[in-house]
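Worksheet: one structure, shown below.
Note that this complex is displayed minus one protein chain, with the remaining chains in position.
Letters A, B and C mark the chains in the order given here, with residues in each chain numbered from 1 onward.
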Amino acid sequence: MTTTTANTPQTMLSRIIAAGTHQRVLAFASLVVLLIGFSIASPNFMQTSNMIAILQATSVNGVLAVAVTLVIITGGIDLSVGTMMTFCAVITGVVLTYAGMPLLLGVFAAIATGALCGSMSGTFVAKMKIPPFIATLGMMLILKGLSLVISGTRPIYFNDTPGFSLISRGSIIGDIFPAMPIPNGVLILFIVAGVTAYILNRTVLGRYCFALGSNEESVRLSGVNTDRWKIAIYALAGGIVGIAGLLIASRLNSAQPALGLGYELEAIAAVVIGGTSLSGGRGSILGSLIGALIMAVLTNGLRVLSVAQEWQTVVTGAIIILAVYADMMRRKGAS
Amino acid sequence: MTTTTANTPQTMLSRIIAAGTHQRVLAFASLVVLLIGFSIASPNFMQTSNMIAILQATSVNGVLAVAVTLVIITGGIDLSVGTMMTFCAVITGVVLTYAGMPLLLGVFAAIATGALCGSMSGTFVAKMKIPPFIATLGMMLILKGLSLVISGTRPIYFNDTPGFSLISRGSIIGDIFPAMPIPNGVLILFIVAGVTAYILNRTVLGRYCFALGSNEESVRLSGVNTDRWKIAIYALAGGIVGIAGLLIASRLNSAQPALGLGYELEAIAAVVIGGTSLSGGRGSILGSLIGALIMAVLTNGLRVLSVAQEWQTVVTGAIIILAVYADMMRRKGAS
Amino acid sequence: QDIYIPLISKGFQHQFWQAVKSGADQAAAEFGVRITFEGPDNETMVDRQIDMLAAALANNPSAIGFAALDSQAAIPLLQQAADAGIPVIAFDSGVESDIPATTATTDNVAAAALAADKMAELIGGAGKVAVVAHDQTSRTGIDRRDGFLNQIEANYPDIEVVSVQYGAGDQLQSTEVAKAILTANPDLVGMFGTNEGSAIGIVNAIREMATEGVTIIGYDSGKAQTDAIREGLMAGAITQNPVGIGYETVKAAVAAMNGEELPAIIDTGFYYYDQSNIDDAEIQAVLYD
C-alpha cells in the first residue's frame, strides 16, 4: 500500500493526507501519545510558544528528512545531507556577503549548489556504480572540507543582507493572523514537504523513485534510462538540501562552516521512524515529517521536563524503539 | 561469490586468505597504491615506528569493523558499536577500579557486557521485528546515556590495575622479536579477525550469517530457528565490540564515557570499502580489515604530509570514492 | 514558587563542562535556587544550542546562563528573554550584544600566550614546536590556537611552529594526530595541546612512541593530565577556573534578579601549574579530576 494509489477526485491536500494516513496513521499515533504525555507531565509544554519552538526545531531536520526520503525510496542512502546543507549555506554566504549580490540570487545559489552536489552523488551512484553509502560518505567529507576551505574556517554573517534572516525567522502567517506567529521556516518546511509529496506521488520522477527501489533491474529492462532518472532524483534531493541550508543559515543569521556532521543520521532516523523502508520501494513524505516531529517533540519535551541530560539520551533511545515497535504492532494488527 | 567457497584441504590461515583474496585482492590493491604513494611523498612515512602507529590506529576501528561485518552480512546494520564500546569500557572501569576486582574479571565483564547488549539489539530485531537501523540507533542512544550515568560523567582511570594498560600497549611480539615491537592491541586485532573469519567461513553460525542476508524467509522456511541465530550473531558482534572497549580503555588507560559517537560510521565505512554489501549476503572479514587499514593509512599519511586539516577531509572523501571505484572496475574486469 | 535558572553551555560530557556544572551546583545550593545544565554534543551544533535555549525559555525561568557557540545566532531568543525581563548571564564566551548582564569568562588568548611563554622558556627559546588543537572553528579553539601562535610569532623568532592539527578533543583521535606529527617531525622539541583531550593525546603519543626530549604543555586539568605532570611527562599546563565560572554565573544570575549592579566582565582567571606548584592550595582549588 504505497501512497501512490490515491486517485479519487479530491483536492491535492486531502489526497496527500489520505495517501499518507492510509499507512501513516500509525507513527502519527505515537506522536499524539507523546504530545499528550508531555502535556500532562508539564504545564509549560503545551504553550503556543513552545509548540512553535518545536515546529521551528523540526524545520531543518524535517527538510533534510524530506530530501533523504527520496533517496531512500530508490533504495539508496544519503549521508552527505548534513555537510551539503552547510556547504550550500556557505556558498550563499559567499554570494550575499562576500560578493554583495541581491537576496534572490543567494536563494538561487543555495538551491543550485545543492542540486549540483546531489547530481554529483547521483552520478557516482548511477554511472560509476559506487554504492550509495560510499558515494555519499565521500561527498560528506569532501563538502565538509570545502565548506571550511571556502569560508576560511570562520562563520560568514549575513548582517549586510537584512532580509535574509526573515527567510526563517519572519512570519508571514503571523502578520496575517497575529494569534499564530508561525515562523516562515516552518511554513517553508510544509511547502517543501507538500510539493515533494506531490512530485513523489503524481509525477514520473516519483514513480521511478518507487520503481527503482522496488526492482531496478526490471525498470532498466523495460527500457527506462535508469541512470538519468537516478541522477535527477539525487539532484532533486540536493536542491531540497539547499533549502535546508537556507533555513539554517537564516536562522543562525550566519553560515557556520563546521556544522553539519551528525545531521544525516538524525534525518535518516526521522525517515525510518516514519515508516520508510531502508531497502527501498516504500515510503512517504508525510511519514518522514511525522518522524521528524516525533524526534523534535521528544527532545523538547524531555528538556522542558528538566530531565537530566544523560537520562534524556537514554529515554530518547528507548522511546524511539518503542514508537517503532508500537507502529509495527499496529501495522500487523491492521493487516 | 561469497567467501564461503573455500574447500580445498589447506591450512586454516591459507584457507582464510584464499577465501578472502578470491574477491579481495582488489581493495588490497588500493591499499598498496596508497602505501607506495605516501612513501614517495614523505620519507618519514615508511618507518617501522610509523607503520606500527598505523596498525595501532587501526586496532580499535578494525575490531569494530569486524563486529559490524557480521551484522551487515545478515542484512542488518549496527549503529551502536561506538557507544557500546564505551559502555563496555565503563563497565570494566566499574569492575576493576570501583569494585577492585582482578584484571581477568574486568576482561570478562567487557566481553559479557558487549554480548549482552548485542543480544538485546538482536532481540529487538529478531523478536520485535524492529528494523536494525532503529533498534541499534536506540541502543546507541541508550548506551551513550548509560555510560554517562554509570560513570558519573567522568572518566574512570585504571591506575590501580597496572596490568590493564598492557592489554593494548604491551608487546608480547616485541618481547620475543625486539625488532618488531608490534603492540598487543594489533595482535589482538589480528587474532579477533582470524577467529571471526574462521567462525564466518567454517561454522554454522557463519553459514547462517550469509544465509540470513541472502534470503531470510527461505532460511526460516527451511525450519531454521532464525530468531535464535540472529540474536546469537548480534551477541557475538557485541562480544567483539566488548574487546574493542578493552582495547580503547587500555590505550587511554581510562574509560572515557563521552567518547564513541561517530565510531560507528567509521567502522561501517571500513566494512563497505572492504567490499561487503550493505544489502547482506556477501562480505569478508579480510575485506573489512583492509578497509580499516585503508582509512588509517589515509588519515596517517595526510597528517604526516602536514596537509591542512580542511584539505585532509576533502582528499579523504575523494580517495574513498576513488578506491571503491577502482575496486568496482577491477571486479568488473575480472568477471 | 522556586527560582529556576537554566544554564545552556557549549558542551556537557567533557570534564571541563562538568567542572563548570559542579561550580554552578555549588552556588545553586548556596543561594537556594534550582538549576539545570545542558549543552550540545559538540561545539559545532549551533542550532541545537538554540533549540535548547528555546526549550529553557518555555519553562519561564527566573534567569538564564548562556555560553554562546555563536554569539549572533542566539540574539533573537536572548532578546525575547530580555523583553520578558529575564536576566541573561553569559559565561565562558561573550555575546556580542548588551543583553547579558555580565560575562563570567577566562581570557583564553592571554592564557594561551602564557603557555607560549612557558614553552619558550622550557625549550630555550628555539626549535620546532607543534600544536594539537581541539577545534578549528569554535571560539575557544581559535582563541587558544591564535593566542599561542601569535605570541610565538611576536616574541620568539627562533621558534618555528611546524604543524597545527586538530583532534576534536577526542583523546584517541588526538593521540593519532600527535603521533603523525611526531613521525613527520622527528626533531620536534615542544607540543602544546589546547584542551584536556588534546593534551592527553600528546601524552599518549609520546608514551606509545617512547619519544624523548619533547616538552609538552597542556590546557585544563583532569586526572590523566595532573598525573602526567607529576610523572614529569608533561611540563605543565594552563588551567582555567571552571568551577569558578559556574559558581560566578549562578551568583551573578541571582544578583541580576535582585537588580544589583554587575561588572561587564567577571574574569575568573587562569593559572599555569607544573610539578612545583601543583599541590598549592590555590591551584588545587581550580583543578578537577
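Observations
Basically, contacts are C-beta pairs under 8 Å (C-beta built on N, C-alpha and C of every residue); 3 or more make two chains touch, one makes a residue touch a chain.
FYI, contacts and distances are computed from a predicted model.
Choosing from "Monosaccharide ABC transporter ATP-binding protein, CUT2 family", "Dipeptide transport system permease protein DppC", "Multisubunit sodium/proton antiporter, MrpD subunit" or "Quinol oxidase subunit 2", the protein name stored in UniProt for the chain missing from the display reads "Monosaccharide ABC transporter ATP-binding protein, CUT2 family". Set against the missing chain, the residues A:Val81, A:Val219 or A:Ala244 yield one that touches it, A:Val219.
The missing chain, though absent from the display, is touched by one residue of A:Phe210, A:Tyr234 or A:Tyr263; that residue is A:Phe210.
Not every partner is drawn; the one left out touches subunit B at residues 1-2, 4-5, 7, 199, 202-205, 207-208, 210-211, 214-215, 217-226, 281-282. Residues of subunit A that touch the chain left out of view are 1-2, 4-5, 7, 202-207, 210-211, 213-215, 217-219, 221-224, 281-282.
One rule holds for everything that comes next: only the chains that are shown with their structure count from here on.
In terms of inter-chain touching, the protein chains here all touch one another pairwise. One finds 34 Å separating the Cα centroids of subunit A and subunit C. Averaged C-alpha coordinates give centres for subunit A and subunit B that are 31 Å from one another. Those residues of subunit A in touch with two or more other chains are numbered 148, 153, 261-262, 309.
Touching two or more other chains at once are residues 12, 41, 136 of subunit C.
On subunit C, the positions that touch subunit B within their shared complex are 12-15, 18, 41, 136, 162-163, 165-166, 170-172, 175-177, 179-181, 183-184, 186, 200, 204, 207-209, 222-224, 227, 289. Listed in rising order, the residues of subunit B touching subunit C in the complex are 42, 44-45, 47, 49-50, 53, 56-57, 60, 148, 153-155, 157, 159, 169, 183, 248, 251-254, 256-259, 261, 299-300, 303-306, 309-310.
Contact residues of subunit A toward subunit B in the complex are 77, 79, 124, 128-131, 133-135, 137-146, 148-149, 153, 261-262, 265, 268-269, 272-273, 277-279, 309-318, 320-321, 324-325, 328.
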